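The complex is shown incomplete by one protein chain, all other protein chains being positioned as in the whole.
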Amino acid sequence: MSATAPIAVCLKWTPARLDGGPLGPDAADDRFAGISPADRAALELALRLADRLGTTVTAITAGPAGAERALRDALAAGAERAVRLDMATDADSRDVAFELAQSLADAAIVLCGDYSLDRGSGSVPAFVAHHRRIAQALGLVDIDVDTATAATVHATRRLDGGRRELLAIPLPCVLSVEGSLATLRRAPLPRALASRSAHIDVVATPPAHHHGAPAIVTAYRPRARVMPAPAGEVVLDRLRRLTDAGTAPSRGETVVLEPPAAAARIVDALREWGYLP
Amino acid sequence: MPETPDVDVIVVGAGPAGACASIELARAGLQVVLLERGPFPGSKNMYGGVVYPRILDELIPNWWDEAPVQRWVTRRSTMVLTPTQALTVDFRSTAWGAPPYNGATAYRPDFDHWLASHAEAAGAQVLCSTTVVGLLRDANGRVVGVRTDRPDGDLRARLVIACDGVNSFVAKEAGLHPPVDAANYTLGVKETLALPKEVIDERFGVRGREGVDIEILGGTGGVNGGGFVYTNLDTIAIGAVLKLPKLAAQKRRPEEIIAGLKAHPAIAPLVEGAELKEYSAHVIPEAGLAMMPKLTGDGLLVAGDAAAMCLAAGIWLEGVNFAMASGMYAGRAAIDAIRAGDVSTAGLAGYERRLSETFVLRDHRKLKRAPHLVLSDRVQHVYPELITSVAERMFRVDNPEPKPGLRRIVTSERKRLGIRRRDLARDGLDGFRSFG
Partner (left out) sequence: MLAVIPVRDGALPAGATEAADECGRRALLVGHQVEHATTHLSGEVILCEVGEYRPGAWADALARALADEPIIVLPASPDGRDLGPRLAAALDRPFFAGATEITDRTVVVPRDGGRAMHTMPAPPRLVATLQVGIRGQEPAGDAATVTSMSLDLDPGGIPIADAHVERVLAPDAATIDLAEAGRIVGGGAGLRSADQFDRLAELGDRLGASVGATRVITDRGWVGHERQIGTTGVVVAPELYLAFGISGAVQHTSGLGHPDHVISVNVDAHCPMMQLADLGVVADANVVLDELLSLLSAQAATEGVRPDA
């Protein structure tokens, strides 16, 4: 794969959070939609890597016409080309990834955000890597590229327990990055202005293949946890432990207080529990 | 050698003034860039809640078919409050509930965004998340462009129109503003309260898209100012406009004053059980003509709140219509000047002429005394009680006493409240002159 092959960055257009109330964001309202911090970090890294490797950046999104705003912002920031795959906002990740992989067949590096804000599955990058049968490295917290050979990316990824691993990833590859990795540069004014009327390739896509099952949506509640069976000779002791009777702190007290009173209440609780003298 | 301009006109601020200026300019085929610091037009803009859009007839025919309106104002009330009393003058008109309409409640993020989209459709380049941080001038001090907060952020134009709102950075930078005097500003504070639409309909006695606009004198708890209540589809805007020096002197927090207003026996039943959605505050240029900057400079026009065009005179709180009109006239004057090749102060004289011929400056001239009068201590703290106690005695049945005559009631209440006849007469005359 030559270093002049472009770097692609996948940007997901997401409706804003749905809890805004009557004045706040509305799912159908493009004004409040945008791309995630992770996607912005991916764009910034794509621009930096392209600079180091002497190649260009193609920004791509699978989404409705409104998503072109994200592409224009990417062009303003320095992307060379912008592609929109015409798909619904809620298209299935498998269809999205398939179409992205088709369009990105020539990209040397495909950069993604680690998770999209709404769906949060982090699966599209892995799906794209599968379709192209290339290496993947997901959820990266640092990226560097070997400019000498331009054939390997060096990256850092989190493992459990606070450990990290250093990866050498052969090109072509799919990388996904965390939002804190980089801050997107501010677009220079001339590019920002030119991007408003810049050309965007719009690609028609076949009708949806996959359809997610309809879901019952409820407010989040933590799942009841499995409890180890209590030990103890006496039945009453076991029961007490199970029900926490007598030993349990008063879990679940909620108070509405003015800040000074709230602070005093917190200090009292910390004292009572023995965290403060 | 002077650098060539990048575009014909730069409009700073995509509020109502900037959007209307851009619409006119772009329709005339000029190259316009509209710069806005927020993420989209109207995103950060707040106001009380009522737009009087008559002037839009000239810009967007049948605007009512498409404007993002909450409710049409078909009922307008003026309320005079003392701590325990309320006197309301209530006007209703079914005519205001049909085209061409008189007034509408609307959310600014909706309204401003919609207006700016017309500028964009006409060909203006709207660039958001871009803040103007300086003016570019040539050797003669003529304004030739702006500096933005973006890298490589200078942009040159034949003409700059400042529509950047109250405390206009651009007008100040150009030296057009007289020194700031806090006494010329009021603080507008507002709470947006959510209630189901049916509840609002029932409490305010309206149906469908009908809405209510209530202006309030008194009820601001010793701080000179006024209050308002407006209905949106499923929210109520309640707020107050407060004299800044008084607020500071009394060390009162604006939230307390809204809380006081909401607790008033005449208001409480309207807002009971509503959920607070948003609290916002904004400064209002209040002194009208007395604080207007120079409206033109070489290569520069100032419109809307940036030019203190907001009319805040007691029962009137209008700014959006003044902003739209002044923006539109600024656009027209700019077109003439650019076509004539003279964008100096002299070449731009058409702006002030247009403002003087229309409501924009004529209303301000007519009502130039009104802000001062309405916010004066007697009108604020003494007359509400006079008016309500006169009403109370008129309506009270004191059998076996016979009904007293109005003149007698007024005289005795005036004396009770220690108002000198001379002051009352003078204020009456002032009022007549101010509003007549």
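Every chain is named by a letter (A and B) in the order it is written, and numbering of its residues begins at 1.
Methods note: a residue touches a chain if its C-beta (ideal position, glycine included) is under 8 Å from a C-beta of that chain, and two chains touch if they have at least 3 such contacts.
No experiment lies behind these values; they were computed from the predicted model shown.
**Student:** So which shown chains sit in contact with the chain we cannot see?
**Tutor:** Those shown chains that the absent chain touches are A.
**Student:** Given that one chain is not shown, which residue among A:56, A:103 or A:136 touches it?
**Tutor:** The single option touching the absent chain is A:136.
**Student:** For the chain that got dropped from the picture, name the residues of chain A it touches.
**Tutor:** Answer for chain A: residues 17-19, 37-38, 93-94, 97, 114, 117-123, 125-127, 129-131, 133-139, 141, 154-170, 173, 178-180, 183, 210, 212-223, 225-229, 249-260, 262-267, 269-270, 273, 275-276 touch the chain left out.
Please note the rule applied: only the chains that are shown with their structure count from here on.
**Student:** Between chain A and chain B, what is the separation of their C-alpha centroids in Å?
**Tutor:** 42
**Student:** For chain B, which residues are in contact with chain A within the complex?
**Tutor:** Chain B reaches chain A through residues 33, 40, 43, 107, 109, 113, 125-127, 130, 148-155, 192, 194, 232-235, 277-278.
**Student:** Taking the complex as given, what residues does chain A use to touch chain B?
**Tutor:** Listed in rising order, the residues are 21-24, 31, 185-190, 192-193, 196-197.
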